[in-house]
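Complex shown without one protein chain; remaining protein chains in place.
Our next item is chain A:
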Amino acid sequence: MDINFSRNGFQNSFPNERSMATGGDVETATDPASSSFFSNDYKRHDDLKDMLDSNKDSLKLEAMKRIIGMIAKGKDASDLFPAVVKNVVSKNVEVKKLVYVYLTRYAEEQQDLALLSISTFQRALKDPNQLIRASALRVLSSIRVPMIVPIMMLAIKEAVMDMSPYVRKTAAHAIPKLYSLDDEQKDALIEVIEKLLGDKTTLVAGSAIQAFEEVCPERIDLIHKHYRKLCNLLADVEEWGQVVIINMLTRYARTQFLNPNLEENGESEPDQKFYDSSDSEADKKEVPKKTYTMDMDHRLLLRASKPLLNSRNAAVVMAVAQLYYHCAPKSEVNFVAKSLVRLLRSHKEVQYIVLSNIAAMTIQRKGMFEPYLKSFYVHSNDPTHVKLLKLEILTNLATETSISTILREFQTYVTSSDQEFAAATIHAIGRCASNISEITDTCLNGLVNLLSNRNENVVGESVVVIKKLLQMQPSGHKDIIVQMAKMTENIAVPMARASILWLIGEYSDRVPKIAPDVLRIMAKTFITEEDIVKLQILNLAAKLCITNPKQTKLLCQYVFSLAKYDQSYDIRDRARYLKALVLPGDQPSLLSKYAKKIFLCSKPAPVLQSRFKDRDQFQLGTLSHMINQAAVGYHDLPMWPEVAPDPKVRDIEITPAHVPSGRIGKKIKEKKSFYSESDGSTTTEGADSTASSEEEDDDENEEVSEEESSESEGEDTDSEEEEEEEEEEESSEDETNHAPIKSVVNTSFESPQRTTSKQEMHRPKLISETTESSEEESSEEESSEEESSEEEVVPVKKVPEKKKKIETKKKVSEKKKTDVVNLLDLDDFGPAAPAPTVTVPFSNTGVLQPMSGEVTSAMSAGSNFINPTTIHVQVEQPLRELLNRITGDGLYIQYRFTRTLSAFSPKFTSVELIFNNTLSKPLENIRLKDKKLPTGVEIDDFPIIPVVGGGSTISSYMSINFNDTTQAATFNIGVGDKQYSVNITAPVGELLVPNTLTDNDFKSLMGM
């Protein structure tokens, strides 16, 4: 063994001694305060105490480790409490950690001493390290000492407001602990829970709901406000949280929505309708009487949970399956079957649970699993209970069409070496036979064939099943009864013998000759039979005595007198009772007249039922469902309400402006990406690199860049070339270089051309996706829909110069469309930092060209409106058409708002004009003429352009003071001796003074 333990040989060292378990039994929990000095324990732990009291951390650690070993073994180490608790202040993290473990285990027993440690935790709760704060709260809340309830309450309240989601999660866990310690705190705790429910971080959501479920599951009204958020976050929550949330939402759905299966035709409605947000309001009002329309929020829940069927966690899959089973329209439940069948390949324990649930589901919804019939075929290496469950399911699934294959499969099972399984198969055959009338005879014949089987158990079970089948159709089948009567001598299985005897007694009229003979034989062996057989012999005797007293009366008397002295009082009682009825003797009692009626009435046939028949009362996937009895804390699934409660309770106050809703839209995208990332970190992380904001147009890129440390951005350009080659092995030593793997980040930081082409490729898809997702949102989020679809358009504007001209037209038209809806033109929020400097190629450096944006802003840098960074934020603007090529006789003029400050005054809006001569000959002397301006509107002319060469392009700048109106500035442009009337209207957004926000600022404003 190890050195560590060798220095105290007599001491229990953990790993190597086996005698410990027995030693532990001798030891009793003694109160150290009173008796430790005199007990053996004191001596035993003396050295440990010394070690704990020493100054050396290594000794303390060693002692703590051994103490933990004792705890792990289940041995009592409580007498060491005073020595251990001192070390709670230890500087050594490892010692401290182990002391924490010890404290949570024994504090309950040593409350007074435990109080000594509280101040340490209180101090740790203020530690800058989130892990220390969390663990302090964890231990503090795990010490089950009623005296510290107020301290715990305080700590929880503070932790709920903590910056770190990890600490908040711990706080959520602490709530049920406190509640179990003192349930008078409930009201205060509900307040805390309410706060936690509002938490947007995915890390916290699951724990918050768990706290809710444990403390106040009845306060379903607390969920309303957070319902939609929970649905949307669902995919990003950690897997355990998903299970808890889905289970809670199942309950919620059952109380808040209408039963989707109430009308059978309700399910045929196309899904499309539900997605259509414009209809939603109208639909909600119609709900009560007319055709059933699913509530939007109900649909949201079903849709949000569907991707979770692909989770690796069986519990999550099961939770979604039960949600669909209990809450979805019947027509939509079927696809969960596939995922459940996949789980059958998981661990055997999972298999067992899933199969039990499937077995219960197959009773109600046969059709669901029919396509997967073969997946339930039994494998030879399945454990017995799994085999039995599969058999159960196969039997439930059997229909006229599938029964032949199932029966063939059953034939093999009958020969299995697993006795229990073979017997169950025969019962299953019996059930199939009774359920499907077409095959009853086939099955009966098959079972009779089994009677000649070599295996006694098989024969025995067959007899029992045949008995049941015969009972169901009593006509005919004389031959079978005869054959079975012959077998009485050979069959040893008591249950089978009893069954045969019962059959003969019941149908003795059909085999009048054989029956008395059977009784004769059985009377001979009566003494050696099992109880159950004896009882049936008595029954047979009684019945025969009534129908055929001539032949059997004596026999009957003989049997009764044998039974009279039987060891079992059951049999003695039975004999006495039967005798009084059948052989009344001298004075016939009243009852004996009715003996025939009593014994030979027609008995109801047994109904062969699945043993999962009554499982339906429990919610699928629950513990109660598994054990078929209500477990502690189980609540029945509420019934659907008759009338849906007001759906408006889930409406959250509409947040002002578009910014927050844009946020929501973004979250939806995250959700769709099935990509769990805590929301809180998005805000903090995303802020530290301005570059990341560039990627808001593409959700994949965005997230990655947030995770990406900023250092790597620059260096990734060298990996462009590898774009096509996946996972190429490159031996770059640079630690920040991720070249070997083609990553999305890499592509996004490539040269503009690359980026653009790539993004363009994705563009159509992206747009459709976002619009789809937005459409699915309720109407209040419509603004986000516009915005997010616009965000997708952004990449197009980064088109390289070559393509620009071709693209422009398209863009202009696109632009116009969106402008109609959007008062504020926000499409430039996306591209920020490395936006291509587009102005350069256009400005042909005319001699008289006015200053470009850089100069402008530099000049007016004194103005306090201007953020110095404006200079760098060159925003690509869409081009708009000013003068058509045809009306302008070949001169094509476009304009755009440059969003730079005008050189003249902040009131002026700077406009860039692009003159394109589409003719072959040059156009000369282009100038601005007759302005017809509304009052207050001023124009600062662009300089006269002496000549534009054939086919060439020139840009120039002008400034217009729109006087804060959207009125058009109309003016003429003269070319040579011709004039063309044109006008420029500025959208509201262009009238604002451009101001640059850093990402941080932008995000901080979003909550406004």
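Quick note on the criterion: contacts are C-beta pairs under 8 Å (C-beta built on N, C-alpha and C of every residue); 3 or more make two chains touch, one makes a residue touch a chain; residues count from 1.
Basically, contacts and distances are computed from a predicted model.
Participant: Leaving aside the chains you can see, what is the UniProt protein name of the one that's missing? Options: "DgyrCDS646", "Serine/threonine-protein kinase BUR1", "3-methyl-2-oxobutanoate dehydrogenase (2-methylpropanoyl-transferring)" or "Ufm1-specific protease 2".
Facilitator: When "DgyrCDS646", "Serine/threonine-protein kinase BUR1", "3-methyl-2-oxobutanoate dehydrogenase (2-methylpropanoyl-transferring)" or "Ufm1-specific protease 2" are compared with UniProt, the left-out chain turns out to be "DgyrCDS646".
Participant: Write down which of A:Arg303, A:Lys338 or A:Lys907 is the residue touching the left-out chain.
Facilitator: Within the whole complex, the residue contacting the unshown chain is A:Lys338.
Participant: Of A:Ala136, A:Met152, A:Ala253 or A:Ala319, which one is in contact with the hidden chain?
Facilitator: With A:Ala136, A:Met152, A:Ala253 or A:Ala319 as choices, the missing chain is touched by A:Ala319.
Participant: One chain is left out of this view; which of A:Lys73, A:Arg365 or A:Lys596 touches it in the full complex?
Facilitator: Result: among the candidates, A:Lys73 touches the missing chain.
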